[in-house]
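Below is a slice of the complex: some chains, not all, each in place.
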Amino acid sequence: MKTTQVHRLSMAHPGDLSALAALIDAGAVKAPEIVAVIGKTEGNGGVNDFTRGFFTQSLMWLLSKHLGLSVDDALARVPCVLSGGTEGVLSPHYLVFCVSESVGARPITQPTLAVGVAFTEPTPAEHVGRPQQIEAVAAAVRAAMAQASLQPQDVRFVQVKGPGVTVAKAQAAAARGAAPLTSDPNRSMALTRAAGAFGVALALGETTLSANELAAKALSDFHVQSPRASISSGVEVLCNEVIVLGNSAAWGGRLRIGHGVMNDALDIAGIHAALGDLGLAAAPQLSAADADRVRGVLVKCEPQRTGRIRGHRHTMLDDTDINAQRHIRGALGGLVSGVLGDGRVFVSGGAEHQGPDGGGLIAVIADVGVLT
Amino acid sequence: MKTTQVHRLSMAHPGDLSALAALIDAGAVKAPEIVAVIGKTEGNGGVNDFTRGFFTQSLMWLLSKHLGLSVDDALARVPCVLSGGTEGVLSPHYLVFCVSESVGARPITQPTLAVGVAFTEPTPAEHVGRPQQIEAVAAAVRAAMAQASLQPQDVRFVQVKGPGVTVAKAQAAAARGAAPLTSDPNRSMALTRAAGAFGVALALGETTLSANELAAKALSDFHVQSPRASISSGVEVLCNEVIVLGNSAAWGGRLRIGHGVMNDALDIAGIHAALGDLGLAAAPQLSAADADRVRGVLVKCEPQRTGRIRGHRHTMLDDTDINAQRHIRGALGGLVSGVLGDGRVFVSGGAEHQGPDGGGLIAVIADVGVLT
């Protein structure tokens, strides 16, 4: 029976993989069992956030050494999805997902955490935000679900990382006669997130629209969304990397993943919903013992486009000094960390078409063994 | 019997006083009854935050017109304490405190909100952070308490705004032979906050140390603190402005002020404590009806100097792109706003010696009439 383990590890800087290296050296992690890494690095989360590339390079060299693979082969085997930006109380950390074969009876009666991963082909700059990218992501999500034996209704969270377009890439595309949707790097990052979310919605059967119809709604009709999609983007990635997380009765272990929808950035009830899914309660904060059960927290969110939250003006979208994504990550990070009593929260901005317009979603992974 | 009213008003930009002007025009606010204004403007909260000066100029011209005073006389009559920075979900707004004489019986049996205000003499650059400033603030706090008939134990929150030192002011001081403690504007803002907090602690009897002894601990021994002091700083103010808030059995009205201590930036229990003081409960968020009772929320906080929160590294103090105060305001703003369901929260960073080291404090003003 396949079993998922999740290690939540800290780093001293974006190139610091020493915590994982130590686990591997101690035999606590077997490198071949690592199926995915999701992390939060301390960059700006924008186009020129090189902390993601630095971490990825460091991780892949480590895996390369332990797997006997080239760095390129390691990159093609283990999806590594990073979100830059540890604003406010957020703490730089990464989750290492390991899958092993366990024997014997399932330790708990509930379905437990299952993981599947897949990659698309490289996405050229001119496909970013277009139907081609949507369909490629959908196909990868289906492949990852099949790998994990998960049905759409079992899925709780799908993480995708897609490629953005730098000015240089847009120039190169234009030079070969291709027409990217935009040459503005920040807009390209938004488009790749929209396409990723639509790909997830397509694969999970959350929409009846076609990829063409969906593409026409990218960054314009935000009612079309997937409440289980979390999409990151970066200029250092070339293809779309997909990690599907859900609960399966066919998997072993004691971990489960809970899910909540956040209707806006003040929706603390959504956080409680995700915890409730796991039988955990914050009153008003998780107890230290329950906080210790938590293995990973994954949040997506965005500033409300109306410029208002519950009737009151916010200033995130009119700020030339601090990018709106940095603002919203800091605010949501403060709220979620306060409820959980721990700043090791993956909060990713840019939630276009991921959860309700102006809101987002949250997933929590915890060891619920004792609770059953 | 004196009664306090608090109007929480929104602004479209830092020079927009139209909401107050409309209340005055409608007769809902009598200009001579305005005793203090506390507001949150959308600047960076740092040395070059001119949103505070813009708001103050606009307010004082309005008051000048309605009070028949010169602008300078209006400035010397109504303390206006502003904190720049509406990071994340925070909404630009201001609280207008009005005191009127009411007749008849007190509407509720509990002590109710009392306000006193005072000003120090102008503080020269070379006094910033020194015993002279501490003693001047303490004297002003005592004067404000006397004005409001409040004893030290009745006080819940003391807001002070003190002057920072620009490079130009430091140069001018040096030119006349005076030696400011620092010529670094950001450090001067911290020093003025430390001196303000010590002045409050002295006046409230929270410390047995002398002003000289306190000055020696400024920005070095953070165990010496006042859990009821909230100090803002700005380069546009010349003297220390003091607003004392407490609950008094001698005042009328239906407003009360509650208070809580926050031990760190994740201490959601401190927020619940302040609400509990008022008989309000968030489960997990205030109900819409209870949120409507709230008239003002005042929070101070700061990043932990150890670089860690509950054992995990934060990055606020090592960030060259975003000032640490902006980080912590965004995080606390997200947490408090989420518990209250409203982004109109005054969150001020720079909590040196204001509440526990690495933490802060919160005060909530609400109409508790129906609850009695």
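The chains carry the letters A and B, assigned in the order they are written, with residues numbered from 1 in each.
One rule holds for everything that comes next: a residue touches a chain if its C-beta (ideal position, glycine included) is under 8 Å from a C-beta of that chain, and two chains touch if they have at least 3 such contacts.
Since this is a predicted model, take the numbers as computed values, not measurements.
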| item | value |
| --- | --- |
| Overall copies of the shared sequence [whole complex; 2 in view] | 4 |
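By definition in this document, only the chains that are shown with their structure count from here on.
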| item | value |
| --- | --- |
| Euclidean distance of C-alpha centroids - subunit A vs subunit B, Å | 39 |
| Of all residues in subunit B, those that touch subunit A in their complex | 10, 12, 42, 44, 86-93, 265-269, 271-272, 282, 284-285, 309-310, 312-316, 321-322, 326-328, 330-335, 337-339, 341-344 |
